[in-house]
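For this depiction, one protein chain was excluded, whereas all remaining protein chains were kept in their positions.
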Amino acid sequence: MLELLWLVPLAPLGGFLILAVARARLGRRAVATVGVGSAGVALAAAGAVAAGFFALPAAGRVYEQNLGTWISAGDLAARFVLHLDALALVMMAVVTLVGFLILLYSAESMAGDEGYARFFCYMNLFVASMLVLVLAGDLLLLYLGWEGVGLCSYLLIGFWYREPANARAAKKAFIVTRVGDAALLVGLLVLFTQMGTSDIGGLLARAAERWPTGSSVATLAALLLLAGAVGKSAQLPLQVWLPDAMAGPTPVSALIHAATMVTAGVYLLSRMHGLFALAPAAATVTAVIGAATLLLAGTSALVQRDLKRVLAYSTMSQVGYMFVALGVGAWGAAIFHFVTHAVFKSLLFLAAGAVIAALGEEHDLFKMGGLRQRLPLVFWTFLAGAASLAALPLVTAGFYSKEEILAAAWAGPAGGRWLWAAGAVGAAVTALYTGRMVFLVFFGTAKREPSQQPGWAMATVLVILAALSVSGWWLDPRWLLGGTEIAATLPVRLAGTAAALAGIVLAWYFYLRRPALAARVAQSRAGAALGRWWIGGWGFDWLYNFIFVRPYVWLTQLGRDELLDGPFRTLGRTLDLAHAGMSWTVTGRVRWYAAALAAGAIAAIAVAVWR
Amino acid sequence: MQGLFYVSAAVAVLATALVVTRRNAAHALLYLVLSLAAVAGMFYALGAPLAAALEVIVYAGAIMVLFVFAVMVLALGREGERQESQWLRPRMWLGPAALAAVLLGELIYVLASGAAAVAGGTPVVVGPQEVGAALFGPYALGAELSSMLLLAGMVAAYHLARRKQMDEKEGER
Amino acid sequence: MNSVSPESGLVVAAVLFALGLGGVLARRNMLFVLMSIEIMLNAAALAMITAGARHHAADGQVMFMFILATAAAEVAVGLAIVLLIYRRRRTLDVDEAREMRG
Partner (left out) sequence: MSPAGTIVLILGTLIGVLSAAALLIWVERRGLALLQDRLGPNRVGPLGLVQPLADMVKIMLKEDWIPPQADRAVFVLAPMLVLGGTLATFAVVAAGPGLAIADLNVGLLAFLALSSLGVYGVALAGWSSNNKYSLLGSLRAASQMVSYEVFMGLALGGVVLMAGSFNLTEIVEAQRWVWFCVPQAAGLAIFLVAALAETRRLPFDLPEAENELVAGYHSEYSGMKFAMFFVGEYVGITLIAALVTTFYLGGWLGPWLPPVAWFVAKTAVVVCGFIVLRAALPRPRFDQVTALGWRVCLPLAIVNLLVTGGVLLALE
């Protein structure tokens, strides 16, 4: 069964190729069949592979499939090698399952779009790239998948490219992540040159042998990888692209910008956790970045008016939790949270997409309300996802995973109280904005009538994801991954739970019980200032605009005024002059040429004779 | 034979000098033919009778006739002669004469300094048979290339002549 | 057969060549330029024949034949061009035909 591993990334790739080539000739039904079917094949293959994987003896469950050599240059031989271990298995399972469900959902939700085939084409390419990324046994192949998902992200954010704002958002996402990608590439090159291999397993083994803990090279490499992860996962300071990325279709936001791609950084750091074990400083930086991001994103989510932006900031915030877990060395907990987050956040996005579609592309929270009775299915599934996000104790998956992270932040090998405190506050804030979202959308007075109910495909997907969101602890993959158990004391766990509960209660009080009070807080001087600050994501866009964009534009303006052109112009003029000088000899007069020829001959003979 | 050689050489040099200085193309042409015939005489004196015959038959008898054709078709006459005297000011000769003189001086110097290597060896008649054997033996490739060159020359001349006709037709329109 | 020193043949060839060169450089009439080129070619042929005579070999005459073929092709094409130019521009001035200047 394990031999089918190659089929997992190649099935969506095949779907992409079919759609790319025959797009114009396929009907909608055929497009949907190919687009969803290829993901279905990948899911089935993944299931078969998983069965084969579990059939392996429990010790050393690793399977490698080499599909040939890609680049062979000197010592470096990059292979198309698929590497399946517990981590890859979990990632593969999530990507194929969530990918399949979201594609199924899109088959219905995107039905009215004229770029239907193009959408599935890109989405299949994305799924294929993501699978290559998670299954790669070679860093260069991993980088291929990494860039592939970046490309698809760009293409899908700008899916409705006729709108300039969308195109701008796509460019922004691409350029900002590129900063991280460049750092990642440098990091990979550092690793290649130092270790002489690009095979992940071999590389980590050699690193552990050669580099002592805390060595500067290891720290440098880890920090560079971290920079790449930060870019892809929208963490501080490269987080600014994610809110704008919501310009794409909702399924895109669900799949790429919530469930899978933005967690590629988490995956990368988990995959390379051996390296971070050698670089404690880098690990600490990771944790700090995660903590800062989760607070920043959480507070920003609190004041957003756009439903999808709330979810986007929420995603940043949750990924921040994962980074905290990674930073304190509890990468198992990070992956656990990745799994639950993938489920409930894609559920929230999909449900939000249903709401937005039902209200005729209305994104503003304050123009919604009272949808509880009108869209009951959406309400209940959204509620399940929201409960999981807010970590409602005991019944939701999100509770267990977040609890683990908080516990790890307190008691883990590299944990600390400040980290825990940030996480706890973040949990409260999370619960608060989640509640705000739920209460504003589904409770209160109805401002608009929904125009449509989700069809069977969307409903099925929502129900499945909702069931997974509330089913709880069994999604925990740590028994598979191995790693250290974190034994936090009960009070700490209770305190974390209490923080989340407090947030929920606060939300209930503010947005359902006393909405006027919330409005008053928001309109008070301090509240308004905070709101203005937070709604723009703590002003990072403004900052970057000020630091990078404006100077760059200024430089280009300067360049346009020939400051930089000067040297080139001079070069050109020199050449012109030389040309004029040379062309003076090219008179077109045959006799002149003949004379030159004769003079040359005379000179040549003279040299030969009187040398 | 020695006498033939030196007389021919003198005639050749004199005739050639006249060729490059004449104003009338037809006269120059006649001197050129004379020069070629004189060179043929030198060839004969040097023991190359076939080359001598070919010099007259092909060079003087065929190639130069093309010039005669050109002169006759162009029909320059007095007008042409006047034009020539305009173009052929004495001043025009300074540079070319200097260049040619320098070149000649160099060549003579080379010959004089390398005289030991050149001297010796009385000319022996090398007959047509030997030349033919050499031409179609070791030089067969060269002969083939020459034939290619002649073919190319023929095609090119034919093409240029055709273009001329087309121009005339266009002119009529 | 009494002797002719090969050296004197080469000297005559050099003189003819120099004369031809002078003609090429000094004349503006294309016909004269072509004739001067013929003179130079002929001078080269004379040098070849002289060398062949010096070594009692047929090679000199073979080379002469190649020169002959070259001259024939050159004159055929050259004169065709001259006639064409004359028809187009009504002049034989070499300096007039200089469209290909830099």
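In order of appearance the chains are A, B and C, and numbering begins at 1 in each one.
Rule of thumb we're sticking to: contacts are C-beta pairs under 8 Å (C-beta built on N, C-alpha and C of every residue); 3 or more make two chains touch, one makes a residue touch a chain.
Everything numeric here is computed off the predicted structure, so don't read it as measured data.
In the full complex, the chain left out of view touches B.
Per the touch definition above, the residue from B:G3, B:G61, B:G105 or B:G137 contacting the chain not shown is B:G61. Touch with the chain omitted from the figure is made, among B:G95, B:G127 or B:G142, by B:G127.
Residue B:L30 is the one among B:L14, B:L30, B:A97 or B:A133 that touches the chain missing from this view.
Considering the complete assembly, chain B touches the hidden chain via residues 24, 26-27, 30, 33, 37, 40, 49-50, 52-54, 56-57, 60-62, 65, 68-69, 71-73, 75, 77, 125, 127-128.
Basically, only the chains that are shown with their structure count from here on.
The chain pair with more C-beta contacts between its two chains, of A-C and B-C, is B-C. Remark: chain A and chain B have CA centroids separated by 84 Å (rounded to whole angstrom).
The distance from the centre of chain A to the centre of chain C, with each centre set as the mean of the Cα atoms, comes to 80 Å. With each centre defined as the average position of its C-alpha atoms, the distance from chain B to chain C rounds to 5 Å. In chain B, the positions touching at least two other chains are 95-96, 99-100, 103, 107. Multi-chain contact residues of chain A (touching two or more other chains) are listed as 595, 598. Only residues 595, 598-599, 601-602, 605-606, 609 of chain A touch chain B when the two sit together in their complex. Looking at the complex, you find that chain C touches chain A at residues 21, 24-25, 28, 33, 94-95, 97-102. In the complex of the two chains, the chain B residues touching chain C come out as 1-2, 5-6, 9, 12-13, 16-17, 19-20, 25, 28-29, 32, 35-36, 39, 42-43, 45-48, 50-51, 54-55, 58-59, 62-63, 66-67, 69-71, 73-74, 76, 80, 83-84, 87-88, 92-93, 95-97, 99-101, 103-104, 107-108, 111, 115, 118-126, 130-131, 133-135, 139, 142-143, 146-147, 149-150, 152-154, 156-157, 160-161, 163-164, 167-168.
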